[in-house]
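Take a look at this one; I'll ask things after.
A single protein chain has been removed from this complex, and every other one stays in its place.
Moving on to subunit A:
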Amino acid sequence: MDSPYIGEFIFIYLLCISKYFLIMKNNEAVEAVKEIRVMMEKSSRFLSFSGTSAILIGLYALAGAFVARGIISPVKEIPDEYSTPGWITIAPHIILVALIVFVLSLSTILFFSARKAKKMNHSFINGPAYRTFLNFFLPLTVGGIFCVALLVEGDVGIIAPVMLLFYGLSLINASKYTYGNIFWLGCSELLLGLICAFFPGKGLLLWAIGFGILHIVYGIYFYFRIERYSAA
(Lines give C-alpha, C1' and ligand atoms only; values in the text may rest on other atoms or scores of the structure.)
Protein backbone atom coordinates (compact mmCIF):
# COMPACT_ATOMS: atom_id res chain seq x y z
CA MET A 1 0.00 0.00 0.00
CA ASP A 2 3.05 2.27 0.38
CA SER A 3 4.21 1.63 -3.14
CA PRO A 4 3.63 5.17 -4.51
CA TYR A 5 5.56 6.60 -1.55
CA ILE A 6 8.42 4.17 -2.03
CA GLY A 7 8.63 5.25 -5.64
CA GLU A 8 8.87 8.83 -4.54
CA PHE A 9 11.52 8.02 -1.95
CA ILE A 10 13.61 6.24 -4.52
CA PHE A 11 13.22 9.20 -6.83
CA ILE A 12 14.39 11.67 -4.13
CA TYR A 13 17.20 9.33 -3.17
CA LEU A 14 18.43 9.16 -6.75
CA LEU A 15 18.08 12.92 -7.06
CA CYS A 16 20.31 13.40 -3.99
CA ILE A 17 22.93 11.01 -5.35
CA SER A 18 23.00 12.65 -8.74
CA LYS A 19 23.19 16.08 -7.14
CA TYR A 20 26.09 14.89 -4.97
CA PHE A 21 27.72 13.36 -8.04
CA LEU A 22 27.28 16.63 -9.92
CA ILE A 23 28.84 18.68 -7.13
CA MET A 24 31.79 16.29 -6.87
CA LYS A 25 32.31 16.33 -10.62
CA ASN A 26 32.07 20.11 -10.56
CA ASN A 27 34.80 20.34 -7.92
CA GLU A 28 36.94 17.95 -9.91
CA ALA A 29 36.51 20.00 -13.05
CA VAL A 30 37.34 23.24 -11.23
CA GLU A 31 40.44 21.58 -9.73
CA ALA A 32 41.50 20.30 -13.13
CA VAL A 33 41.19 23.73 -14.73
CA LYS A 34 43.16 25.25 -11.85
CA GLU A 35 45.88 22.64 -12.22
CA ILE A 36 46.15 23.24 -15.96
CA ARG A 37 46.49 26.97 -15.47
CA VAL A 38 49.12 26.64 -12.72
CA MET A 39 51.21 24.19 -14.74
CA MET A 40 51.09 26.30 -17.89
CA GLU A 41 52.15 29.42 -15.98
CA LYS A 42 54.82 27.72 -13.94
CA SER A 43 56.43 25.99 -16.89
CA SER A 44 56.46 28.91 -19.28
CA ARG A 45 57.15 31.97 -17.16
CA PHE A 46 59.99 33.08 -14.94
CA LEU A 47 58.28 33.63 -11.60
CA SER A 48 61.13 33.91 -9.10
CA PHE A 49 61.10 37.67 -9.17
CA SER A 50 61.04 39.65 -5.95
CA GLY A 51 59.48 43.07 -5.46
CA THR A 52 62.07 43.93 -2.81
CA SER A 53 64.83 43.86 -5.41
CA ALA A 54 62.93 46.37 -7.59
CA ILE A 55 62.65 48.76 -4.63
CA LEU A 56 66.39 48.39 -3.89
CA ILE A 57 67.29 49.00 -7.54
CA GLY A 58 65.22 52.18 -7.47
CA LEU A 59 67.10 53.34 -4.38
CA TYR A 60 70.50 52.63 -5.99
CA ALA A 61 69.46 54.60 -9.06
CA LEU A 62 68.32 57.57 -6.94
CA ALA A 63 71.59 57.50 -4.99
CA GLY A 64 73.53 57.25 -8.27
CA ALA A 65 71.62 60.19 -9.76
CA PHE A 66 72.27 62.23 -6.61
CA VAL A 67 76.03 61.53 -6.79
CA ALA A 68 76.06 62.27 -10.53
CA ARG A 69 74.32 65.61 -9.92
CA GLY A 70 77.08 66.51 -7.49
CA ILE A 71 79.69 65.67 -10.09
CA ILE A 72 77.93 67.49 -12.94
CA SER A 73 76.81 70.69 -11.20
CA PRO A 74 80.17 72.52 -11.37
CA VAL A 75 80.22 72.23 -15.18
CA LYS A 76 76.51 72.67 -15.73
CA GLU A 77 76.99 76.29 -16.77
CA ILE A 78 77.96 75.48 -20.37
CA PRO A 79 75.05 73.69 -22.05
CA ASP A 80 75.45 71.98 -25.44
CA GLU A 81 79.22 71.90 -25.01
CA TYR A 82 80.22 68.40 -24.10
CA SER A 83 83.74 68.39 -25.49
CA THR A 84 84.93 71.04 -23.05
CA PRO A 85 87.81 70.09 -20.75
CA GLY A 86 85.40 70.16 -17.78
CA TRP A 87 83.20 67.45 -19.30
CA ILE A 88 86.10 65.28 -20.31
CA THR A 89 87.42 65.20 -16.75
CA ILE A 90 84.08 64.32 -15.15
CA ALA A 91 82.95 61.78 -17.74
CA PRO A 92 84.97 58.87 -16.21
CA HIS A 93 83.45 59.61 -12.79
CA ILE A 94 79.91 59.50 -14.14
CA ILE A 95 80.62 56.28 -16.04
CA LEU A 96 82.02 54.76 -12.87
CA VAL A 97 78.89 55.72 -10.90
CA ALA A 98 76.68 54.29 -13.65
CA LEU A 99 78.65 51.04 -13.72
CA ILE A 100 78.45 50.67 -9.93
CA VAL A 101 74.67 51.21 -10.04
CA PHE A 102 74.35 48.66 -12.86
CA VAL A 103 76.48 45.95 -11.22
CA LEU A 104 74.79 46.46 -7.83
CA SER A 105 71.33 46.25 -9.45
CA LEU A 106 72.16 43.12 -11.41
CA SER A 107 73.61 41.31 -8.41
CA THR A 108 70.63 42.37 -6.26
CA ILE A 109 68.17 40.98 -8.82
CA LEU A 110 70.11 37.72 -9.10
CA PHE A 111 70.47 37.35 -5.34
CA PHE A 112 66.79 37.95 -4.57
CA SER A 113 65.60 35.79 -7.47
CA ALA A 114 67.81 32.89 -6.41
CA ARG A 115 66.53 33.26 -2.85
CA LYS A 116 62.91 33.28 -3.95
CA ALA A 117 63.44 30.28 -6.24
CA LYS A 118 64.89 28.40 -3.29
CA LYS A 119 61.93 29.38 -1.11
CA MET A 120 59.47 28.25 -3.78
CA ASN A 121 61.45 25.02 -4.17
CA HIS A 122 62.32 25.18 -7.82
CA SER A 123 65.59 25.61 -9.58
CA PHE A 124 66.66 29.15 -10.38
CA ILE A 125 68.14 28.38 -13.79
CA ASN A 126 65.39 26.81 -15.89
CA GLY A 127 63.95 27.27 -19.35
CA PRO A 128 61.77 30.31 -18.61
CA ALA A 129 64.56 32.03 -16.64
CA TYR A 130 66.94 31.52 -19.53
CA ARG A 131 64.42 32.89 -22.05
CA THR A 132 63.63 35.90 -19.83
CA PHE A 133 67.28 36.85 -19.43
CA LEU A 134 68.06 36.36 -23.12
CA ASN A 135 65.10 38.47 -24.22
CA PHE A 136 65.88 41.15 -21.66
CA PHE A 137 69.61 41.44 -22.28
CA LEU A 138 69.55 41.32 -26.06
CA PRO A 139 67.99 44.79 -26.58
CA LEU A 140 69.67 46.09 -23.44
CA THR A 141 73.15 45.15 -24.65
CA VAL A 142 72.48 46.77 -28.02
CA GLY A 143 71.36 49.91 -26.18
CA GLY A 144 74.45 49.81 -23.98
CA ILE A 145 76.81 49.60 -26.94
CA PHE A 146 74.86 52.37 -28.65
CA CYS A 147 75.35 54.55 -25.56
CA VAL A 148 79.10 53.90 -25.70
CA ALA A 149 79.05 55.05 -29.34
CA LEU A 150 77.15 58.21 -28.35
CA LEU A 151 79.68 58.85 -25.60
CA VAL A 152 82.61 58.44 -27.99
CA GLU A 153 80.93 60.71 -30.54
CA GLY A 154 80.22 63.31 -27.87
CA ASP A 155 76.40 63.18 -28.13
CA VAL A 156 76.11 63.04 -24.37
CA GLY A 157 72.78 64.90 -24.29
CA ILE A 158 70.76 62.01 -25.71
CA ILE A 159 72.31 59.23 -23.63
CA ALA A 160 69.65 59.53 -20.91
CA PRO A 161 66.67 59.14 -23.29
CA VAL A 162 68.43 56.33 -25.18
CA MET A 163 69.00 54.46 -21.91
CA LEU A 164 65.34 54.88 -20.92
CA LEU A 165 64.08 53.83 -24.36
CA PHE A 166 66.23 50.72 -24.67
CA TYR A 167 65.49 49.74 -21.09
CA GLY A 168 61.75 50.11 -21.74
CA LEU A 169 62.00 47.97 -24.88
CA SER A 170 63.99 45.31 -22.99
CA LEU A 171 61.32 45.15 -20.29
CA ILE A 172 58.53 44.84 -22.85
CA ASN A 173 60.46 42.11 -24.66
CA ALA A 174 61.05 40.17 -21.43
CA SER A 175 57.46 40.58 -20.18
CA LYS A 176 56.30 37.71 -22.40
CA TYR A 177 58.39 35.28 -20.37
CA THR A 178 57.83 36.59 -16.85
CA TYR A 179 55.18 38.59 -15.03
CA GLY A 180 53.03 40.24 -17.69
CA ASN A 181 52.67 43.49 -15.77
CA ILE A 182 56.34 44.32 -16.45
CA PHE A 183 54.96 45.34 -19.86
CA TRP A 184 53.42 48.42 -18.24
CA LEU A 185 56.65 49.31 -16.46
CA GLY A 186 58.33 49.11 -19.87
CA CYS A 187 55.71 51.40 -21.43
CA SER A 188 56.21 53.97 -18.66
CA GLU A 189 59.97 53.91 -19.29
CA LEU A 190 59.33 54.43 -23.02
CA LEU A 191 57.04 57.40 -22.32
CA LEU A 192 59.65 58.97 -20.03
CA GLY A 193 62.37 58.29 -22.62
CA LEU A 194 60.38 60.12 -25.29
CA ILE A 195 59.68 63.07 -23.00
CA CYS A 196 63.36 63.10 -22.09
CA ALA A 197 64.34 63.20 -25.77
CA PHE A 198 62.55 66.54 -26.13
CA PHE A 199 63.98 68.08 -22.96
CA PRO A 200 67.74 67.51 -23.17
CA GLY A 201 68.49 69.66 -20.14
CA LYS A 202 66.30 67.51 -17.89
CA GLY A 203 68.10 64.23 -18.68
CA LEU A 204 69.32 63.44 -15.19
CA LEU A 205 65.98 64.31 -13.56
CA LEU A 206 63.99 62.09 -15.95
CA TRP A 207 66.62 59.36 -15.65
CA ALA A 208 66.19 59.47 -11.87
CA ILE A 209 62.40 59.24 -12.25
CA GLY A 210 62.63 56.36 -14.73
CA PHE A 211 65.23 54.24 -13.01
CA GLY A 212 64.58 55.37 -9.44
CA ILE A 213 60.98 56.33 -8.72
CA LEU A 214 59.34 53.96 -11.25
CA HIS A 215 61.24 50.95 -9.88
CA ILE A 216 60.29 51.82 -6.32
CA VAL A 217 56.63 52.29 -7.26
CA TYR A 218 56.62 49.04 -9.24
CA GLY A 219 58.40 47.17 -6.43
CA ILE A 220 55.84 48.33 -3.86
CA TYR A 221 52.96 47.45 -6.18
CA PHE A 222 54.50 44.05 -6.88
CA TYR A 223 55.12 43.35 -3.21
CA PHE A 224 51.59 44.15 -2.09
CA ARG A 225 49.56 42.92 -5.06
CA ILE A 226 51.45 39.85 -6.24
CA GLU A 227 53.94 38.60 -3.66
CA ARG A 228 51.59 38.83 -0.69
CA TYR A 229 48.76 37.29 -2.68
CA SER A 230 50.78 34.34 -3.97
CA ALA A 231 52.32 33.67 -0.56
CA ALA A 232 48.89 33.43 1.09
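The rule is simple: a contact is a pair of C-beta atoms (placed from the backbone, for glycine too) under 8 Å apart; a residue touches a chain by one contact, two chains touch by 3 or more; residues count from 1.
What we mean here is this: contacts and distances are computed from a predicted model.
Engineer: Out of "MaoC/PaaZ C-terminal domain-containing protein", "AIM24 family protein", "4-hydroxyphenylacetate decarboxylase" or "Winged helix DNA-binding domain", which one is the UniProt protein name for the chain not included here?
Structural biologist: Matching the unshown chain against "MaoC/PaaZ C-terminal domain-containing protein", "AIM24 family protein", "4-hydroxyphenylacetate decarboxylase" or "Winged helix DNA-binding domain" yields "Winged helix DNA-binding domain".
Engineer: Which of these touches the unseen chain: A:33, A:88 or A:134?
Structural biologist: Answer from the full complex: A:33 touches the omitted chain.
Engineer: Of A:127, A:154 or A:180, which sits in contact with the chain we cannot see?
Structural biologist: Final answer for the missing-chain contact: A:127.
Engineer: Just checking the interface: what residues of subunit A touch the absent partner chain?
Structural biologist: Looking at subunit A, the ones touching the missing chain are residues 22, 25-26, 29-30, 32-33, 35-37, 39-40, 42-44, 122-123, 126-127.
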